[in-house]
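Encoded as structure tokens, here's the structure I'll be asking about.
All protein chains of the complex are present and in place, except for one that has been dropped.
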Amino acid sequence: MKRVEAIIKPFKLSDVKEKLIALGIHGMTVTEVKGFGRQKGHTELYRGTEYKIDFVPKIKLEVVVAQEMAERVIEAVISAAHTGQIGDGKIFVTPVEEVIRIRTKERGMEAI
Amino acid sequence: MKRVEAIIKPFKLSDVKEKLIALGIHGMTVTEVKGFGRQKGHTELYRGTEYKIDFVPKIKLEVVVAQEMAERVIEAVISAAHTGQIGDGKIFVTPVEEVIRIRTKERGMEAI
Amino acid sequence: MKRVEAIIKPFKLSDVKEKLIALGIHGMTVTEVKGFGRQKGHTELYRGTEYKIDFVPKIKLEVVVAQEMAERVIEAVISAAHTGQIGDGKIFVTPVEEVIRIRTKERGMEAI
Amino acid sequence: MKKKIVASLILASAIFVGVAFAGDAAAPAPKIDTGDTAWVLVSAALVLLMTPGLALFYGGMVRRKNVLGTMKQSFVAIPIVSIQWVLIGYSLAFGPDVGHFIGNLSWFGLNTVGLSPNADYAPTIPHQAFMIFQMMFAVITPAVVSGAFAERMKFTAFVAFLLLWTTLVYDPIAHWVWGTGGWIRALGGLDFAGGFVVEINSGVSALAAAIVIGRRRGWPHEPMMPHNLTLMLLGAGLLWFGWFGFNAGSAAASGTVATAAFVSTHIATAAAAMAWMIVEWWHRGKPTLLGAASGAVAGLVAITPAAGFVGPLPSLLLGGVAGLVCYAAVVLKNRLGYDDSLDAFGVHGIGGTWGAVATGIFASVAVNAGGANGLLYGNPNLALIQLGCVAATWAYSFFMTFTIMKVLDAVIGVRVDGDEEEQGLDLTQHGENAYTA
Amino acid sequence: MKKKIVASLILASAIFVGVAFAGDAAAPAPKIDTGDTAWVLVSAALVLLMTPGLALFYGGMVRRKNVLGTMKQSFVAIPIVSIQWVLIGYSLAFGPDVGHFIGNLSWFGLNTVGLSPNADYAPTIPHQAFMIFQMMFAVITPAVVSGAFAERMKFTAFVAFLLLWTTLVYDPIAHWVWGTGGWIRALGGLDFAGGFVVEINSGVSALAAAIVIGRRRGWPHEPMMPHNLTLMLLGAGLLWFGWFGFNAGSAAASGTVATAAFVSTHIATAAAAMAWMIVEWWHRGKPTLLGAASGAVAGLVAITPAAGFVGPLPSLLLGGVAGLVCYAAVVLKNRLGYDDSLDAFGVHGIGGTWGAVATGIFASVAVNAGGANGLLYGNPNLALIQLGCVAATWAYSFFMTFTIMKVLDAVIGVRVDGDEEEQGLDLTQHGENAYTA
Partner (left out) sequence: MKKKIVASLILASAIFVGVAFAGDAAAPAPKIDTGDTAWVLVSAALVLLMTPGLALFYGGMVRRKNVLGTMKQSFVAIPIVSIQWVLIGYSLAFGPDVGHFIGNLSWFGLNTVGLSPNADYAPTIPHQAFMIFQMMFAVITPAVVSGAFAERMKFTAFVAFLLLWTTLVYDPIAHWVWGTGGWIRALGGLDFAGGFVVEINSGVSALAAAIVIGRRRGWPHEPMMPHNLTLMLLGAGLLWFGWFGFNAGSAAASGTVATAAFVSTHIATAAAAMAWMIVEWWHRGKPTLLGAASGAVAGLVAITPAAGFVGPLPSLLLGGVAGLVCYAAVVLKNRLGYDDSLDAFGVHGIGGTWGAVATGIFASVAVNAGGANGLLYGNPNLALIQLGCVAATWAYSFFMTFTIMKVLDAVIGVRVDGDEEEQGLDLTQHGENAYTA
């Protein structure tokens, strides 16, 4: 199984969610994070002084799926989260060795 | 080494923590996340209109442990976080290649 | 590719970020988390009663880098986040199988 | 369902129109003083503000998931109790006496409560100004009680409680103390601004209610820390501000008595905040902001019955003691094992009791010729009267509130179920979330 | 750029110094009543507080990224409209009449507006006290309008809107209704505290503005939930508190009329909060805190024109109906498809209209000899006058605001671009973030 982890722009979350549901994904977990990258931050003013804020708000979305689904999830995320502008985000794929559903103690693919 | 990552119901955190401590676990990291899954969200009202909110608050708990401990951690989490209702959450197990304690530069099992 | 994940003290974030930039790192993702570990929590008062709070605020910093960079990133984090006091935090290294840049669909090293 | 509502609306309208206008006919009387009226109207506005202030004070102290539910228990007291007051409450509390116990219903719908002064209550301001000032007291009192069962009361049950409690507990006690013919007033018991009527009453009722509803899940081993102490401080600030209207407005006129009440209120509050802070610092090693604010509220509570009767230095002493006894009461709660979530009893019940007793000690006719001398000025009688009235108020409030809560529990249930408590009142009772991410 | 600013400052200073002192010369008149003056000054302060209160009320209802931008649209109305009022606004609204439509500019810079009373407007208080009380009304009215285009208006456009709207819409209508010679006043239309001038005017303008600026991106399918309902409640509490000054202060004196206005304000508000809560409970199954607070605001709005003219029970009815009709208006909005973000039209436009009509029904000379009897007291004429004036105000407000918004859109654009809307007003318009992590 794989964990597909996408760092995306916050306002894209609901589009991405819809795409994944359409794909038959039943679960995902979302975290508010702050990203640093090529997308520049912004300046904020405080009593006449400017401060450079490097981190920008991002959403981290994690979906654990069967190996064979991973690529389709990636496609779906790209298609929904893409704007073409710097800062659209990244997708990281990592291995998952075991999944357990707490409610039923099911393991593996059944648990997703 | 393994990372055992559990997505649980927020009010179960303190029970899970107690169980893990009882197991001899010395460290863990906790994040507030929002989950989407079989557990339905809820509706919220705003001036006479109903809105469907899909994401529910969850806690993500991460523990990095020696391979041989992983199964016992899983058991402990299940026993403490289980209510039998939809939305109890998942456990994901992933491989960890290296652990370093920043304070001492110790590596591997010593660092946990 | 590797994900280097560091749990550090919040006030060390800007030092760590500077060191990583100096190393040529272009991106990272940061999450506010709460840690439980050897560093004791603190007590809080509420109308004459003391409560023990176990979790302390930490920052989780994630950087995905090429295998060969991982060790230098570890060094950099240690040097910037080290105070010598309990609670300095941990670094976990985990494997990453694929990286995709959403904006360009580049994959692998190019995408970082 | 719809039809029934429409029908009741029409009926209600008819009633309104029928009785609507008697009270309006009263021509402005010549004796109205503009300064006195200005002061009482401002005071009424200040007391109104205390209820949202209390909502913030309480709301800041509960957990995030219950903040709206907690605030709503205060806020909703404004419309519900205000309407009750217009229809029957004012008549029950201040209307023509029935057996020294309650007013009759002849002032139903503010019938005859017009714009000329009522000499019994406030000879220099329109009767309606007095009525609306008193309304604000009726509003905030059950809101104070709600601190006892915060985080677990069903909203339907709360609405029922509000109506029953105001009618059966608040209105009679207000009549005893302030109504012409009320037995405490006749006996010479002193309560300048509501030590019996508002503070002891709400505090002791809180105790009864907390006992009936039972502890919150997880209390006391699970820490239930205040979710936002800046709201709490804001609430405390608004309460302090509003309490000047509460106490000094109770003179029902501008001038020396109002000034004396204003001054004693502020001094006692300062002393109590100080005392709480010092005792907590000594007891726990750190002086908290919540402690200073709680001490201030304890002082405001305790000076309430005494406000227009005592001088500055006795106020200092009265307030200092209030800070200490309320701190002790709040700490002891954990030992006694009842879960009065926001310490309505520890602060209002104990603080109010001390204040009522202290009025019997420190009152002085030199401050207010309309009052009486207390123990310190050679009149032990007043202290005894105060003690007796305290006992009666305790007994009545406790018994009645206990009964009301028990009856409600039997009939509709006072408590949300376990899942709802876990999820929080905001979502389950009101379909709202206080904060979005 | 710098040079130009310096130059204008010098010029401005010269003008100030030149005209500065005529108004100061007026010696204190003997007729000033201290109680009346105290009441009007307090009321002015209360009304000032309503604008930050509105900022909090509105700010709590928008999304996190727009909270400062939303608050600023209210807050900035204070300085901008206040200065406009000193320079020309007060003269346009209350100065010597020109054709029953507007005041002339002879009171420019408060020329002749001194410290002795102006018998036309308020014979027992300094003229400047009346002027500053009225200023606060001019300030809050466009702030109310801003709820319509919250979360998407360009700040430069808002500043321009503020100045144009105040001058071309607010000042004339204020003159019609309250200025000596104004046509509504002459006709006998009754507006105690701004039902036409403030409520209908702001609400109908809000509708026009919402239509011109268009919907927010994602509305209505994307939920745009309030980001902090504790701010909303605090704002509602401050509005209720301040509205006592707004309505009862409009008596321009302390005494019976102020008392009647105070009482009717509170009762109507309670009834409206109650009605909204009940109808929402019945319609959606849960009574929300936002609903109770919105109902309260609807009641405050609706009683505004009627406040000093109606008795307690009619106020109860008036308020109850206000809660129902405003609830309906707000729910209907989604069907009609315009995006009045914070329901300025639904609450102020509809509530104000109902209030103005209800004044024609329930007004009674028994409450206020300076008023008139309404339909219920056998005078259908007043109701007709009120209806006519409502129509005129609707037409003028809608047409003028629509035009102003269209012109501004053509000249500078009223709306931020899509990226800015996505990122939020706080960062893009003001370079600030409301909250740090």
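Lettered A, B, C, D and E in written order, each chain numbered from 1.
In this section, contacts are C-beta pairs under 8 Å (C-beta built on N, C-alpha and C of every residue); 3 or more make two chains touch, one makes a residue touch a chain.
In this text, all values refer to a predicted model and were calculated from it rather than measured experimentally.
Enquirer: Taking the entire complex into account, which one of E:Met61, E:Ile102, E:Ala157 or E:Leu234 touches the absent chain?
Expert: If we include the chain that is not displayed, E:Leu234 is the one touching it.
Enquirer: With the full complex in mind, choose from E:Ile78, E:Ile184, E:Ala344 or E:Leu376 the residue touching the hidden chain.
Expert: E:Ile78
Enquirer: Touch as defined at the start, partner being the missing chain; which of D:Pro314, D:Gly346, D:Gly360 or D:Gly424 qualifies?
Expert: That would be D:Pro314, which touches the missing chain.
Enquirer: Which residues does chain E use to touch the chain missing from this display?
Expert: Where chain E meets the chain not shown: residues 1, 5, 9, 12-13, 16-17, 19-21, 23-26, 28, 32-38, 41-42, 44-45, 48-49, 51-53, 55-56, 59, 67-68, 71-72, 75-76, 78-80, 82-83, 86, 109-110, 113, 115-116, 125-126, 128-129, 131-132, 135, 155, 228, 231, 234, 254, 429-437.
Enquirer: Touching the missing chain, which residues of chain D?
Expert: Residues in contact with the chain left out: 33-36, 38-39, 42, 46, 63-64, 225-230, 233-234, 236-238, 240-241, 244-245, 248, 253-256, 258-260, 262-263, 266-267, 269-271, 273-274, 277, 282, 284-290, 292-293, 295-296, 311-314, 316-317, 320, 364, 366-367, 376.
Enquirer: Determine and list the chain C residues touching the chain excluded from the picture.
Expert: Chain C touches the missing chain through residues 11, 14, 34, 42-45, 50, 53.
Going forward, only the chains that are shown with their structure count from here on.
Enquirer: Among the remaining chains, which ones contact both chain B and chain D?
Expert: C, E
Enquirer: Taking each chain's centre as the mean of its C-alpha atoms, give the chain farthest from chain A.
Expert: The most distant chain relative to chain A turns out to be D.
Enquirer: In degrees and to the nearest 5, what turn takes the CA positions of chain A onto those of chain B?
Expert: Best-fit rotation on C-alpha atoms: 120 degrees.
Enquirer: In whole angstrom, how far does the Cα centroid of chain B sit from the Cα centroid of chain E?
Expert: Computed from C-alpha means, the inter-chain centre distance equals 51 Å.
Enquirer: Note the residues in chain B that touch 2 or more other chains, in rising order.
Expert: In chain B, 31, 34, 44-45, 50, 53, 94-95 touch at least two other chains.
Enquirer: Residues of chain D that touch two or more other chains: which are they?
Expert: 430-433, 437
Enquirer: What are all the touching pairs of chains?
Expert: Chain pairs that touch: A-B, A-C, A-E, B-C, B-D, B-E, C-D, D-E.
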